[in-house]
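Quick one: the structure is below, and I'll ask about it shortly.
Just one protein chain is left out here, and the rest sit where they should.
Chain lettering (A and B) follows the sequence in which the chains are written, and residue indices restart at 1 in each chain.
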Amino acid sequence: MSSFDIVTSSFRIHRRRGHAVAEAVRAGAFAGAAAIAFALVGAYLIMDRRFVVEDIITLAQTVVLLFVLGGGHAAARSAARDGATAATAIGFGALAGLVAGLLFAAAILLVAHVGLRSHLVAASPMLVRAVTFLGAPGSAVAAAVLVTAGTAAGSVGAAAAMLRADRRTAVLIGLAALLGAGLFRDVFAGLLHNLPGLAALEPMVFGVGGVTPVAAAVIAVGAAGLSLVLHHRRRPPIAASTRRRIEGVLLVVLLVLVPLVTDAFVAQVAMLVGLYVLMAMGLNIELGLAGLVDLGFVAFFAVGAYTMALACSSDPRAAVHLSFWLALPLATTIAAVAGLLFGLPVLRVRGDYLAMATLGLGEIVRVLVVSDAMKPYLGGSQGIIEIARPSLGGWTLDTPLQFYFLALILAALVGLVSWRLQHSRIGRAWLAIREDEDVAQALGIDLVAAKLLAYTVGAAFAGMAGAVFAALIGSVYPHSFQLAISINVLAILVIGGLGSLPGVVVGSLVLIGLPELLREFGEFRYLFYGIALVVTMHLKTEGLWPAVARQEATDA
Amino acid sequence: MNWFGSTTLAASLVVIACAPLRAETLGPVTDELGVVKILKGQPILIGGYASQSGGDTNQGIAELHGAELALKDFGGKVRGFPVKFNTEDAQCTAEGGQTAATKLAANRQLVAVVGPSCSSGARVGAPILWNLGIPSIGIGATAPGLTATDRPAGFKGFLRVVPNDLKSAEFQVDWVRSKLGLGSVATIHDGSPYTEQLVRAFEKDFVAKGGKVVASEAIGPSDNDLRPVLTRIAGRKPDLIFTPVFVSSTGFLLRQKGEVAGLKDTPVLGGEGVFSANIIEAAGPAVIGFRIVGPSTEQFSQRFPSFVKAFETEFGEAPTGGFSAWGYDAMLVALKGGEAVAKADADGNLYIGRKALRDALFATRDLPGLTGKLTCSAEGDCGASIYAIWEFADASPTSFAPGTNPKKVFP
Partner (left out) sequence: MAPRHERLEALAEWRRQSTWVDGVLLAIRLGVAATILVGFGGSLVAGTYSIGNIASFVVFGLTIGCIYALVALGYTMVYGILRMINFAHGDVMMVGSFGGLFAADALSGAGVLEAAPLLSLPLVVAAGMVVGAGVALGVERIAYRPFLHVRSLAPLICAIGMSFVLQYAARGLFGSRNRAYPGFGWMERTFEVGGLTIPMLQVVAFVAAGVMLAGLLAVVRLTRLGRAMRAVAEDRDAAALVGIDVGRVIVATFAIGGAMAGVAGVLYALVFKQITVFLGFSLGIKGFAAAILGGIGNLPGALVGGLVLGLAEALGPALLLEGFALPAPYQFKDVIGYAMLVMVLIFRPQGLLGERLADKRA
């Protein structure tokens, strides 16, 4: 079996829980270590510049606070499970907070008084200053403040754990809403600015860096209250299928409306998400349905983009001069042919060997495109510029929003085709191949035709995405076609839920949208992205929106 | 599915009225492209975009840190208003530049932008910003086309403090041909638009001046064993190797050159991209005798060493990329421009006219920057473009101090 099939085993590993004191110390140590890592990696200083609540608490402080709150919470829960009273449990939470505070303060003292900078570049006097709230930087007073704050935060976290479940959820939701509003300030500010009648609210709700204190209170309390109200309102139980449908409709409304009423940046991000949806739907055919692992998927994206470039650019290398609307099907077709040519030789390669073979083919394409040898035809490292924008009867598409809707329409189209394919004879053949190639063969499925079709269709979708990409950017450079894109698309599929079309959309939203919104954290963006990948997989192993068949299989 | 299709179609036909730039009067300022009003107590926003992730991370981070230092040296304020520096990651790709520029531009309070690091990003990003009336000051974007006289209208708000490739190539060829009198060179680029363009410009000039390019090679940016390609070059017996590749590759090249028969004594000439302390550590003892091209001015020789010191204290390590000084200068130009055009009203609010700011930036004359006196041309080239060839003389990583190591050898 290959890694892309299954990892299955009947045994699990359970950690033995120790005494409540040990658990509290452990939770505190974890929280402290997380806070130290956060500081020493340099993220503290970067995020300290951003306010969540204007002039009151910065993003960095919020993150550290959340670590300690979580530690106290975990300690109290653990104690409560052992039958401790609420007061004792809060005491354990305070202990966890104390441990975390001590560790963090010790680390800061170490940074302040021992030169660590030759090895750890972020261990700077600036960091020490940033976490000094009282007294001189590096002094005992400053450290004591940290320890006290830690203990307090631990107790608060523990107290929250003692609340009734519905209230705990409400508190959590209130905090999350506040954090979301502060973190994605620009998106919401743009939203307020553009919604008719709400523009006047913008300066009241948002300051330059974060939410204003009054608005913060309103948002947190409002969200928490809403959660409580919703929880207590009696409502008829909704069938799972209906709920899915409602969620689906909501998703569509979100996709259509949000970019309309926010700013160009959200539209730009939405546009990139749309392109990745196209690509991921292509890979979904190969991997999600037919089980063919493809790590060279970016090659088809590149083929589509370069076809568009060579058909629509004013560059002398351009072979023909077509309009966007003619070049789009052309690019799609050429990418499909490329998929066929890719698929042919690797037909008999299976599992991870296939992953490596396709990765190799993708890398070959990337090097060819950048090479001096191909420069006369493909532009080498200078790429191809001045690609004409698509126009429709004198009306030129040039804003990200217009491109977004173009991508959305194409995605809807491709989604429809995918859906039809999935539920057709060939779709069932693909599923059979994914489950077991040999059995599928025995059932009389034409492996060659089915696999080649999967490669061809998948590549066509990716090529279409590439073509739109080239027209959007107006230029193509070889450096846009890195292995990272193939990996990204793969991650979208798994995070969304393998084989699930709505999963593709959700996965793209999360994995493309999130890093874009975090763009301001520059060098830490991919750190957070990596953490998000790990955390999502831990919380939702089957993906955020698993395919129906799979979910039923796991529920059963 | 039907309603889905129709909804999308309907939605797509909604044409969003994009607020076009128009003349505006706010407070004491009238400007044909609009006015930014900064309330009393609020900060002035300056944006920055550069490569903060991906292969060119070192360059981008050094540039933005340089810009931050400029802001710090400037006192952090313009006309008593604190300046906030919002940075975005542009990677070194066209789409990265596009997204970062769009994100920056989404904040209508943004006054000016410094960056990006790469010409591919500038080509897409600068017009996005300028179409909204936001001028941008390029740091590492050296492609000549960006400030050509026939550049598209979208670049009318784009300046750069770094000289373009043609000028630097011209100077280097002059040194190699006229001063050293060498007749043959080998060139190496790493497939990045910057290095390839520089190499092509150098080759063209060199041939025009009667020289001969005996080998024109390329490597990948993550290649670590360059001995095979150096062996090929050794077979052609060049008098000099010209290569503007970045720190890692240059380090490998210099270290491995000695292991290839016939190249031990062949001199290597590098580009501005490696003008940093980092190259000394990367190349080790092999750095001795390595020459690079860099700024030549008095200011640079005098101020750069203390800049490096300040940089180290602030960010934990000396600049890792060669363009940190230009990051500093880009920010300086932006701050000076803002200072020149900002006007306060009676209530203490500040107003900056967009067109006025753009004009003020283009009107920069003899501004004492870190790389030299900055004077902007009508096309937006502000770089001092006075070059020197510098030679490394010491392999100790802490010895980096332009003037002594590397020391100026020409002119």
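The rule is short, and it goes like this: a residue touches a chain if its C-beta (ideal position, glycine included) is under 8 Å from a C-beta of that chain, and two chains touch if they have at least 3 such contacts.
Predicted model only: the values in this text are computed from it and were never measured.
K.L.:
Touch as defined at the start, partner being the missing chain; which of A:Ile57, A:Ala144, A:Met356 or A:Leu413 qualifies?
P.N.:
A:Met356
K.L.:
In the whole complex, not just what's shown, which of A:Val21, A:Ile56, A:Val214 or A:Ala373 touches the removed chain?
P.N.:
A:Ala373
K.L.:
I'm checking contacts with the chain that's been left out. Which of B:Gly97, B:Gly251 or B:Gly294 qualifies?
P.N.:
B:Gly251
K.L.:
Which of these, A:Phe67, A:Phe324, A:Phe524 or A:Trp545, touches the one chain of the complex that we don't see?
P.N.:
Considering all chains, including the one not shown, the answer is A:Phe524.
K.L.:
Contacts of subunit A with the missing chain: which residues?
P.N.:
On the side of subunit A, residues 1-4, 6-13, 37, 40-43, 119-122, 344-357, 359-361, 363-364, 367-368, 370-373, 375, 438, 441-442, 446-448, 483, 487, 490-491, 494-495, 498, 523-524, 526-527, 529-534, 537-538, 541-542 touch the unshown chain.
K.L.:
Touching residues of subunit B against the unshown chain: what are they?
P.N.:
53, 55, 57-58, 61, 191, 216-220, 222-225, 227-229, 231-232, 235, 247-248, 251-252, 255, 259-261, 278, 281-284, 316-318, 320, 397
In the analysis below, only the chains that are shown with their structure count from here on.
K.L.:
Give, as an integer number of Å, the spacing between the C-alpha centres of subunit B and subunit A.
P.N.:
For subunit A versus subunit B, the centre distance works out to 31 Å.
K.L.:
Which positions of subunit B touch subunit A when the two form their complex?
P.N.:
1, 4-5, 7-9, 11-12, 14, 16, 18, 42-43, 45, 52-53, 57, 60-61, 64, 84, 86-89, 92-95, 98-100, 102-103, 105-107, 109, 120, 123-124, 189, 191-193, 195-197, 216, 218, 220, 313-317
K.L.:
Help me check something: in the complex, which residues belonging to subunit A touch subunit B?
P.N.:
Against subunit B, subunit A makes touches at 117, 120-126, 186, 190, 208-209, 252, 256-257, 260, 263-266, 268-269, 272, 367, 370-372, 380-383, 385, 399-402, 405-406, 408-409, 412, 416, 469, 472-480, 516, 519-523, 525-526.
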